[in-house]
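Since the structure comes first, as structure tokens, the remarks are kept for the end.
With one protein chain removed, the remaining protein chains of the complex are shown where they sit.
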Amino acid sequence: MLERNIFENISPLDHRYSPGGEDFDLYPEFLSEKARIKYLAKVEAALVRVLSRRGLCTEEVADEVEKAAGEIIAEEVYEKEKVTKHDIRALVNCIQERVSREARPFVHFTATSYDIVDTANSLRYKEVTREFVVPCLLKLEQELMELALREKDTVQIGRTHGQHADPVTFGFMVAGYVSRMGNRIESIEKTSGQLKGKLSGAVGAYNASSLFFADPEEFEREFLTELGLEAAAHSTQIVEPEYLTDYIHSLVSCLGVLANFSDDMRHLQRTEIDEVSEYFTADQVGSSTMPHKRNPINYENVKSMWKEFMPRMITVYQDQISEHQRDLTNSASGRFVPEIIAGLLSVVNRLSKVCSRIRVNHANLEKNFNQSKEMIVAEPLYILLASYGHPDAHEKVRQLTLIAEKEGRVLRELINEDQELKPYLEQFNEKQRELLHNPEEYTGIAARKTEDIVSYWKKKLNLN
Amino acid sequence: MLERNIFENISPLDHRYSPGGEDFDLYPEFLSEKARIKYLAKVEAALVRVLSRRGLCTEEVADEVEKAAGEIIAEEVYEKEKVTKHDIRALVNCIQERVSREARPFVHFTATSYDIVDTANSLRYKEVTREFVVPCLLKLEQELMELALREKDTVQIGRTHGQHADPVTFGFMVAGYVSRMGNRIESIEKTSGQLKGKLSGAVGAYNASSLFFADPEEFEREFLTELGLEAAAHSTQIVEPEYLTDYIHSLVSCLGVLANFSDDMRHLQRTEIDEVSEYFTADQVGSSTMPHKRNPINYENVKSMWKEFMPRMITVYQDQISEHQRDLTNSASGRFVPEIIAGLLSVVNRLSKVCSRIRVNHANLEKNFNQSKEMIVAEPLYILLASYGHPDAHEKVRQLTLIAEKEGRVLRELINEDQELKPYLEQFNEKQRELLHNPEEYTGIAARKTEDIVSYWKKKLNLN
Amino acid sequence: MLERNIFENISPLDHRYSPGGEDFDLYPEFLSEKARIKYLAKVEAALVRVLSRRGLCTEEVADEVEKAAGEIIAEEVYEKEKVTKHDIRALVNCIQERVSREARPFVHFTATSYDIVDTANSLRYKEVTREFVVPCLLKLEQELMELALREKDTVQIGRTHGQHADPVTFGFMVAGYVSRMGNRIESIEKTSGQLKGKLSGAVGAYNASSLFFADPEEFEREFLTELGLEAAAHSTQIVEPEYLTDYIHSLVSCLGVLANFSDDMRHLQRTEIDEVSEYFTADQVGSSTMPHKRNPINYENVKSMWKEFMPRMITVYQDQISEHQRDLTNSASGRFVPEIIAGLLSVVNRLSKVCSRIRVNHANLEKNFNQSKEMIVAEPLYILLASYGHPDAHEKVRQLTLIAEKEGRVLRELINEDQELKPYLEQFNEKQRELLHNPEEYTGIAARKTEDIVSYWKKKLNLN
Partner (left out) sequence: MLERNIFENISPLDHRYSPGGEDFDLYPEFLSEKARIKYLAKVEAALVRVLSRRGLCTEEVADEVEKAAGEIIAEEVYEKEKVTKHDIRALVNCIQERVSREARPFVHFTATSYDIVDTANSLRYKEVTREFVVPCLLKLEQELMELALREKDTVQIGRTHGQHADPVTFGFMVAGYVSRMGNRIESIEKTSGQLKGKLSGAVGAYNASSLFFADPEEFEREFLTELGLEAAAHSTQIVEPEYLTDYIHSLVSCLGVLANFSDDMRHLQRTEIDEVSEYFTADQVGSSTMPHKRNPINYENVKSMWKEFMPRMITVYQDQISEHQRDLTNSASGRFVPEIIAGLLSVVNRLSKVCSRIRVNHANLEKNFNQSKEMIVAEPLYILLASYGHPDAHEKVRQLTLIAEKEGRVLRELINEDQELKPYLEQFNEKQRELLHNPEEYTGIAARKTEDIVSYWKKKLNLN
């Protein structure tokens, strides 16, 4: 029963949307139940190590426990839990059975279960973030940076409300996501770095440890330093929940940025727009019945994963509330936290692959731009007219666009014919007059800003 | 890689909170990926069966396809999907490879992927509901009914705002959950029965099937009848999402009722209240550090699972929105729907076991009631005074309770001493006067109502 | 302070998104605080009316109380609440002060606050649903029906994944929303009709009323019948929350249908697609800086309101949980329920107006269809080839579409040139061969189905 075909699993994370994609397997290391127990055992070992430093037990005892802890496997803990009905006591018993009579008393000494559980989870989330989440995000960030720079001068019609607006460049659009992702990567780094541990005992007042140490907080610090963590400013049976809440918020809001990017890419692949394409293999099928279809399935997947994982923030907010020195109603829900990390990783790795092979269709970008070329003139015209003193420039130009639309005429011609505008137009300088004829130059500082954003984040995130 | 230790899984549903508990294993049948593919293949077979009835292919072809479909396993479909990048086309190819050249064209004939996917999921959810969800809920409902009847006369102090209020009976309290659960069971039965299938093709207009059938809706009906389903009133590439939305709402709101019950039971186990106990085995450990603890871990688990799964309704509401004839942004999220069913089953099976062994502590019920016995008189006194014409009965009694509290006196004595009340009290009949001395009789129709509710739902749900 | 400029309000519902739009004002009637208090007073009056029928007080008393209740205004209740710190006691005191000494005792007789509150809210939500929500939805439904019928034959390219797929008709697309809205209207009617009242007292056991009535449930029934309601199957201090939960679910899921419709309409207004237009007045401004813009602001508003109100279902699910005979943690949140109704009404009235003036741009529909005309042939071709025995029709056609795309050729020509296909094509009958040349006929039964759906719902919803 313990060995199982992955397709007998319920969760898509366990058979389909692997956080590591096809390339590697994160499960045993960080996000699986096996990993959870490995970290718990590691934390138990660290506790005895510090006890030995403090002289409560010998170094041999600490070595013995460390060795035993390193050998524990999930199966035996679960087997033991059937008797104790208590997971951490089961783990402690498993370790104790593997060590000498002398060492046994020091396993879990002065600790309550959640000293171990909260510390182990903070450590685990911190490490998976450092080892995988951030590196994977940086890889994607680099793909986006390259794309942004490559297309920094490619004119793209800007779209607000789905309507053609002023032009930008394709690279500038991508740079927006470079910026937002950079910001979220920093947020993830920061909040993961602030995840805390504890060794303050059953109700947080160091009741047990103060029997042995004059400064039990110092003892807690030593223990956590051993693991590379800091202590929560205050704890009850559990660490103050806001550290984890902030961390998950940073993950969920990062997923939101990726969902926005994917939505944009989906829409840019619409048949009528067709400005980008996902890479499509020769054997790939778009539809089981429409052989000609080429669907943006990867971007759709990202949006869909966001819909699945974003609402889980509600669970995290609910878990901020724990009665008195704690109730256990965050226990089951807390075990689902690794799924959120896995969901984000799955999405990031997918996007990395897709973005590295994205095709930008320059011909269509130009075609789409040209569709509104004539109308784009409306904005600079209105502003220039205003700058030369026209008191109602916006309304004047709006009226002309209505006429252009109604009579199917080109706005530029109407402008030139208009007697009222003449005195203002004559004041336009050369460059300004030119702009009315070459609206593709009306992209502001899109290219320069693209470069600036990429440079800024390259430096800030230590990328080359 | 395909065989894996369950502890290498990420989702707690795949290693810890099995929907079937320890007793049985639902995975291969309904909720796993294996089950998903089994149902998809079944639906593909049903399609060819109906084609043969309509004379488009021979019965032998239908037999061949049915046999092939029955043999398909998840692994081969996933292997094939690596090439096609399309899961249903992969399945279709797998089936086609197992059948004769003659049969091949009829596999998936006129269908689009989601004719198969939506139909298979509706069928799967409907069947798991009928086979497991409802029976498990009925088992729990029966446990509650027995408990309600057993304790229908056991006086319990009612609590509003956590404050002692008027008395009820323990059974009456439980009957409230019998009623609410009965109502949700009916809702689950109804909404699962309304899950629909479709065979209207890629955009819902029966484009392909109308090439062969004058009445393609009749063809769709035959196909769905073969599977015990009905057709959606309208479909695009997908079935109208509201059927599924209603079904998940019924599950999620049922989970809410169970969470409320568990919250009540948790609080009734508080040390100061101690009116019920979870069964505790002799070897069970309450705390890894406090050997004397007896925690309400099962009820805490239920509340926690509700916090995990309730917010997923947001995903379902978001999946109501699909652009035009559909986008695929409900595809990944839709694959997580079985988790909600699994979560509910896990909780229901846990509660069934716990409720069958619940201990009601009669001595503490009495002790708690006695704590407020004297104050309870306040309500009937006020109402009886009012009924005999006292114009400000509520305020009068409220003042007396303040005095009783302040002076540490018994309310009843103050009443008897009060000259203003005398003329009213003299009008009280024997029974009314008695009530003031025996507030434990002030339970209204609690016992009778308990019986009525249990009888009503026994009949309505066909239980004995 | 009580009279205030509406722009000093915080909630957009109170200054901008009026549920009644510009046309009428629902506030004083159903959704405001004033309405809340009016309904509470009405329920108090109904209670005394039934008491008089039962002979506990005279008819004159009931008349007196009814008159007094009808005169109560919100201000005085709030003024009184400053003293009592209890809203219902404040109301009761206000009524009592307006009636004779004889009548006073019978105001609120045997009732607890939530007998009044839950009953009044159920009544209020039921009535606003019957008087406004359903009629407004029916008005919108009729607009959609007319649009569907008007455009039932207008060919529109179907879109899945944002990619051109098989054709539908514009009317058929709209008919999908007619169907989904019809379904939600029925759900709203049903769930609002099931909202319940109660008169079972402070803890639900009829403690007080059973002092006076042998069958207090019969007394409750009389009281609720007076108001056109039924009693909850079980109540504590409050009505079982699932009735309200189901009702709000029906509202929220209806909003989801409208959001989906609006998303579709938004995208169909994209500059590159431009198949529909919102009505635009001559003076309307699209952008403060781009005078030529015409934005789909109404559909964007609907989507945005859905984002605001859909998540409130989480509040409703949380309010399913109330400790023991109830805690008050649903009191503040419950007061926000009218906002959800107001949000839906605001959206429905907006859409009604917009849909009545929607412009369908036939030329662009045709232009967009023509863009994919040649590729559409792929699906019927593959299916027809399969029907004539081609063993790998899907793959064959997929290959041809790749060639067509790569070489910029027309698929139809490639088909005709292909030697392998020849023997199959020769078996095609006249109609089938024609279809390959006229893919605009490949709309299945779109038109007929549109008619059927409209007819079905016209009858079911009693519309003409």
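Residue numbering begins at 1 within each chain, and the chains themselves are lettered A, B and C in the order written.
Note that in this section a residue touches a chain if its C-beta (ideal position, glycine included) is under 8 Å from a C-beta of that chain, and two chains touch if they have at least 3 such contacts.
If you're wondering where the values come from, they're calculated on a predicted model, not measured in any experiment.
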{"item": "Absent-chain contact - pick from C:A202, C:V239, C:L268 or C:L461", "value": "C:A202"}
{"item": "Option touching the unshown chain, where A:T58, A:N260, A:N364 or A:Q399 are the choices", "value": "A:N260"}
{"item": "Residue among C:S11, C:N370 or C:Q427 that touches the chain left out of view", "value": "C:S11"}
{"item": "Residue of A:G176, A:P296 or A:G343 touching the missing chain in the full complex", "value": "A:G176"}
{"item": "Where the missing chain touches chain A, by residue", "value": "56, 89, 101-102, 104-106, 109-110, 158-162, 165-169, 172-173, 175-176, 178-180, 182-184, 187, 200-212, 216-217, 233-237, 240-242, 245-246, 249, 252-253, 256-257, 259-260, 263-264, 267, 310-311, 313-314, 317, 320-328, 379-380, 383-387, 389-394, 432, 435, 442-446, 449, 453, 456"}
{"item": "Touch residues of chain B, complete complex, unshown partner", "value": "157, 159-166, 266-267, 269-273, 282, 285-297, 300, 314, 368, 371-372, 375, 378-379, 382-383, 394-395, 397-398, 400-402, 411"}
{"item": "Footprint left on chain C by the chain that the document does not show", "value": "1-17, 19, 25, 27-28, 31-34, 37, 73-75, 78, 83-86, 88-89, 92, 108, 110-113, 116, 201-202, 208, 266, 281, 283-290, 295, 297, 300-301, 303-305, 307-308, 310-315, 318-319, 327-336, 338-339, 342"}
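The rule is short, and it goes like this: only the chains that are shown with their structure count from here on.
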{"item": "Per Cα centroids, the chain farthest from chain B", "value": "A"}
{"item": "Distance from chain B to chain A - Cα centre to Cα centre, in angstrom", "value": "33"}
{"item": "Distance between the centres, which are taken as Cα means, of chain C and chain B, whole angstrom", "value": "25"}
{"item": "Residue list for chain A, restricted to those that touch at least two other chains", "value": "266, 285-290, 295, 297, 300, 314"}
